[in-house]
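Written out below as structure tokens is the structure these notes cover.
A single protein chain has been omitted; all remaining protein chains appear in their positions.
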Amino acid sequence: MEELLEELLEECRPYTKQGKLADYIPELTKGNLDDLGIYVVSSDGKCYQAGDYKKQFTIQSIVKPILLLQALLDNGIDRVRSRVGVEATGKPFDAINMNDQTLLSENINPMVNMGAIAMCTLIKGDTVEARFQRILELTRKLACNPEIEMDQDVYLSEKRTGNKNRALGFLLKSYGMIEDDDVEQVVDCYFRVCSIRVSSKDLAHIGYVLASRGKLPQTEERVFPSKYATYVNAILMTCGMYDGSGDFAVRVGLPAKSGVGGGIMAVAPTRMGIGIFSPGLDAKGNSVAGIKVLEKLSQRMYLSIFKRN
Amino acid sequence: MEELLEELLEECRPYTKQGKLADYIPELTKGNLDDLGIYVVSSDGKCYQAGDYKKQFTIQSIVKPILLLQALLDNGIDRVRSRVGVEATGKPFDAINMNDQTLLSENINPMVNMGAIAMCTLIKGDTVEARFQRILELTRKLACNPEIEMDQDVYLSEKRTGNKNRALGFLLKSYGMIEDDDVEQVVDCYFRVCSIRVSSKDLAHIGYVLASRGKLPQTEERVFPSKYATYVNAILMTCGMYDGSGDFAVRVGLPAKSGVGGGIMAVAPTRMGIGIFSPGLDAKGNSVAGIKVLEKLSQRMYLSIFKRN
Amino acid sequence: MEELLEELLEECRPYTKQGKLADYIPELTKGNLDDLGIYVVSSDGKCYQAGDYKKQFTIQSIVKPILLLQALLDNGIDRVRSRVGVEATGKPFDAINMNDQTLLSENINPMVNMGAIAMCTLIKGDTVEARFQRILELTRKLACNPEIEMDQDVYLSEKRTGNKNRALGFLLKSYGMIEDDDVEQVVDCYFRVCSIRVSSKDLAHIGYVLASRGKLPQTEERVFPSKYATYVNAILMTCGMYDGSGDFAVRVGLPAKSGVGGGIMAVAPTRMGIGIFSPGLDAKGNSVAGIKVLEKLSQRMYLSIFKRN
Partner (left out) sequence: MEELLEELLEECRPYTKQGKLADYIPELTKGNLDDLGIYVVSSDGKCYQAGDYKKQFTIQSIVKPILLLQALLDNGIDRVRSRVGVEATGKPFDAINMNDQTLLSENINPMVNMGAIAMCTLIKGDTVEARFQRILELTRKLACNPEIEMDQDVYLSEKRTGNKNRALGFLLKSYGMIEDDDVEQVVDCYFRVCSIRVSSKDLAHIGYVLASRGKLPQTEERVFPSKYATYVNAILMTCGMYDGSGDFAVRVGLPAKSGVGGGIMAVAPTRMGIGIFSPGLDAKGNSVAGIKVLEKLSQRMYLSIFKRN
């Protein structure tokens, strides 16, 4: 298996140069386009890795399924659905999901920015700090890594430049979707959780828990009810790769989430969690080489949900 | 199993009244809201049915995956993808999928009208009649039913009133996406294939072939290559239920396609094909009771792709 | 005065090269970018001209105010307003003026294609030919030129390629705005009236009638009631130059209408009608040099409605 992973990285290395580093958060432009790593946590109890799998980067949008899990744990499916819908928006990750002059909760998706900001108001906690800590704790638990921390520089960089996200926050507020909370606080919470620093290894562990329907590897401790895995995996399948989700479903066929930090977390239900890192992004904000590696891995191991025999 | 189906129909019968008959094709308003039927073709070689499973209705949008299969058979994946994209549009089935003044093939989806009309130009055949016959033949083959015919009244009704579809056709033409073909002919082909008359039983058989990755039940004759099943099923998962696909993924978790005639064809990969009929539609054009039956069947039999153990 | 006109043409000649010939109607690409002419019909009973004022070109969108006048004469203001609104659309001339899934008459403007096509259904006449003849007659009368004819080549060129306009027609039909009429016939009428061949001299005469509130020069024969002049001039001021109307109001300050044939008809109320021809267009479909000439003429002669003393 590790041989296979090494092989895939070699085959896909040329694609690392086809992407571009995210440039709308100044701190992210400091990444290295050459980085490429993969980590797999398998249901047979083993782990496999290749390349820069230890390299750290910020989780960015891959925190969205974690926010969604915490929102579900804190509120249940019904309340979460009444606030944040499940339909693909057909638009980029930072789009304003409004029709003309109306903003409806059913038009907000938890896997794009507007929905993720709305979810931050659903996380229990009296302060931004308290909410952030709960998301950080859940991330650590899912990743089986108590040392995960926030990247202060990226956080400050996002906080300084994240005005589109502030605009989305104030739109949500003006349409009654951020009730008592202060917009700047809500957006600050979002900036913080996006700045959590992870590695491919961490993402693979998180993916594994979604693949195993809520249980941690080894200890088999249950972190969340099985039905939440169904909910999150279904949404990842239809919307996890932004407006590239349809292409990803066709080529890879797995629930997955990308982040502009260059990470992808993929879920092969019952079989494995996969973490990939390669910071070169396509126009939609997804890792070019990362998708390519997943496409090949899915083909070789018949991972696609639509290919099972 | 048949007992289970009977039970589900009884439980879901109240939902038949919650929907409305499609009213934008005059002929469809003649349907009966009380109709409710289900048919299952299982990989164990058996068939199960309940309710009005013999009742005939027009296939409407459920012909879209068949159009896509024929387009793939005639052109291959690359050429089809260069003409019709795979991303969810975030809009209703008859929406104009344009951004401002640009119409790009990547914004057209094969499961909504604009993409389906574009696909009609990809079907081989010198005349409308020839193209229609090929789709009809493929439908008969997939459904294992040589007696399937077009409903002349519905066809004429659509032809008389289908001006939104004509508008979509002329937009495609003006942006170069209907090359040599005559728009009225292309749209006429679309009206005809939508008017093919099927039953739940037929839909279950068609779904079975997608579930078995291209092979007919019993004879195991291969109708299309396995990779086309992957392609079609992936698109059905992300976009088969229009702008209700996310909700359907969460609640049912199967590749499926609905039609405004009241049918739903669902694909439980490797396990079964399912056909349902109940003509009461929700605001998005999907059968209300049909989705409810599928939700319960999926729960009882652990059919959801996102729930497998 | 003629000296002034000569001078202005010389000053503005360099701008003729900055525009491009319309390319979406094949026949229009045969124009000559060097053409530049102006004609003025003044309320003092005199006419002035310079450059290629005799050159003929197709009227294109400048027929829209004539269509509107005929629609008003045939139906009165109330009925016309109930079918075609008066607000600027903020979009290009061939835009689809819909909000999401709704098409409302108040969102259709008579000075852009969608509204003009809708107006064709308001012109009395049993056949396309009869309607076209009435518009042609009104054009001849307003222009004091009984020899005005349609350009057959441009008409056929538009008819062959005008699929965007057909799409707009079918959208109008599908939303009930083309009642009994056949779409192809309505659009054919539109193609014909757009292909009427005029010169700057003709446009100046037409503009004069709007400037004199309905009376022909010399004979003072009244062609339409004064209130229709108010209605048409107001609409020309806010929407006559498509999504360049605001810029034109600021720079020139006159009711005017442009056509992609290169013509501009301008109305200086009580003072003069102006016709200009220069076929090089800007991105919005307006004659570049034509606007420049009008800007300078307006400045020198204090024509702007917003500058009167």
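In this document, chain identifiers A, B and C correspond to the written order of the chains, with residue numbering beginning at 1 in each.
Keep in mind that, in the parts below, a residue touches a chain if its C-beta (ideal position, glycine included) is under 8 Å from a C-beta of that chain, and two chains touch if they have at least 3 such contacts.
Quantities reported herein were computed from a predicted structural model and do not represent experimental measurements.
Touching the chain that is not shown, out of A:30, A:54 or A:164: A:164 (per the contact rule at the top). The chain not shown here is touched by just one of C:1, C:73, C:86 or C:223, and that residue is C:86.
Listed for chain A, the residues touching the missing chain in the whole complex are 92, 94-96, 98, 101, 163-164, 166-171, 173-174, 183. Listed for chain C, the residues touching the missing chain in the whole complex are 85-91, 107, 109, 213, 226, 229-231, 233-235, 237-239, 243-247, 249-250, 253, 255, 269-270, 304-309.
Criterion: only the chains that are shown with their structure count from here on.
The most distant chain from chain B, with centres taken as the mean of CA atoms, is C. Centroids built from CA atoms put chain C at 47 Å from chain B.
For the pair chain A and chain B, the distance between C-alpha centroids works out to 32 Å.
If you average the CA atoms of chain A and of chain C, the two centres end up 54 Å from each other.
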